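Sending over a structure as structure tokens; questions will come in a sec.
In this view, the complex is presented without one of its protein chains, the others remaining in place.
Up next, chain A:
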Amino acid sequence: MDIDGGVEESSRQVQVRFVTKLKPPYKTPPTSLAIPTNINRWRLSDIVNNILEAGVDDWQYQPFDIVIDGKFLRVSLEEFLLAKGISAERVIEIEYIKVVAPRREDISLHDDWVSAVDGSSDGYILTGCYDGLGRIWKDTGICTHILEGHTGPITSVCVIKPKVEGAFDQLVATASKDRALRLWKFDAGKSAQPKKIRAFRILKGHNAAVQSIAAQPSGEMVCSGSWDCAINLWQANGSDAGGDIVSAKKWKKGGGDEEPQSEGEAVSTLVGHTQCVSSVVWPQHETIYSASWDHSIRRWDVETGKDSLNMFCGKAFNCLDIGGESSTLIAAGGSDPIIRIWDPRKPGTYDPIFQLSGHNSWISSCKWHNKSWFHLVSASYDGKVMIWDLRTAFPLGVIDSHKNKVLCADWWKDDSVISGGVDSKLCISSGISVE
């Protein structure tokens, strides 16, 4: 097979074999080839495409990413081999995977800055906006519900997973700068016009702006972090909760035609942070992780209300997520352009195991992919959303569709990245293949 006649003379050659874990149309014959070492990953991708084209009749060009020894190839092959100390004598196994790059980008416009987004439910996207409204999007540009009620900008939103699968009503929670949290209930049915709905429950108890909210995996409770340095725990399900903490109250302003709104108070408060709690995550039933501007990340035990882990790192944190390998790695970003990843199981040290640097400004959001151990999406004030793979120090993909600061980002439906920013856009970048 002719690869490149001109280059071959001037450079050394190595024996390679292409392997893949992809399904049959992408499989190549397990023969070894001699290729020059000075080529990069795009040329390698071309080579793989050429091989595949020979086997399949109507082949459509498919870019591949190249993995050698579990590391992504980002420099030329020769430099990579030298850097990793891989002998050029033996046959090198080159694995190719589909490139992680969005194929389609859709934009839905908001009225104001999009400050929060949650894509944990496959059926819809929940966004929070600086105009104080939450929105439910069915797909690009199709807004089904408008959550109306907050008097301040919404800072954080989360989808509360129902206790029973297949429940009719969907539960979501929003946190706002007006010091309150609101719980909303809606049915996921379609409607032509965006339907304005009111919160069925208002949770008041914070003394300052609420910065983040997270729901228990079981969906019973939500927790919220606030500028008053406290983390409050709230009962999420108001309908079946006892009336001891709920004081029913008619919503006077609405004219009385709406369903009643109840106010809830905090079940308990986790005190320990000294500054704004900027991010909370509730990954397991009994554990809450929180990141704060006081440069610490804490792990709280819900039962006792004590922090079982207090990790100090010299930066103010904006975002936090738990995931990755066996859902224990902590990824956090804050007031510098580096995403740090810790393994809390590692004894004795609080040094991050990974430091991903690629952004140019503060990290506003970072989320693990909920199926993959390696993939991570991050948003930054430099206007970029980056998709990371822990196996490489370089971002796999950069979504550059925002013009200004990106305030939030999340995964949706396993193959899309949704992000919102200061340019009032909600971007949905779909077609990202993870594995």
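Convention: a contact is a pair of C-beta atoms (placed from the backbone, for glycine too) under 8 Å apart; a residue touches a chain by one contact, two chains touch by 3 or more; residues count from 1.
Keep this in mind: contacts and distances are computed from a predicted model.
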Chain left out of the displayed complex - its UniProt protein name, from "Dynactin subunit 4", "Ribosome biogenesis protein BOP1 homolog", "Small ribosomal subunit protein uS10m" or "CST complex subunit STN1": "Ribosome biogenesis protein BOP1 homolog"
Contact with the hidden chain (one of A:F18, A:Y96, A:W362 or A:W412): A:W362
Among A:N207, A:S308 or A:S433, the residue in touch with the chain that has been omitted: A:N207
Options A:F80, A:W227 or A:W342, residue touching the unrepresented chain: A:W227
Identified contact with the non-displayed chain, of A:R17, A:R74 or A:K315: A:K315
Hidden partner chain, touching residue among A:H150, A:R179 or A:H369: A:R179
Missing-partner contacts on chain A, residue numbers: 113, 115, 130, 153, 179, 207-209, 227, 275-276, 278, 293-294, 314-316, 318, 335-337, 361-362, 381, 405, 407, 422
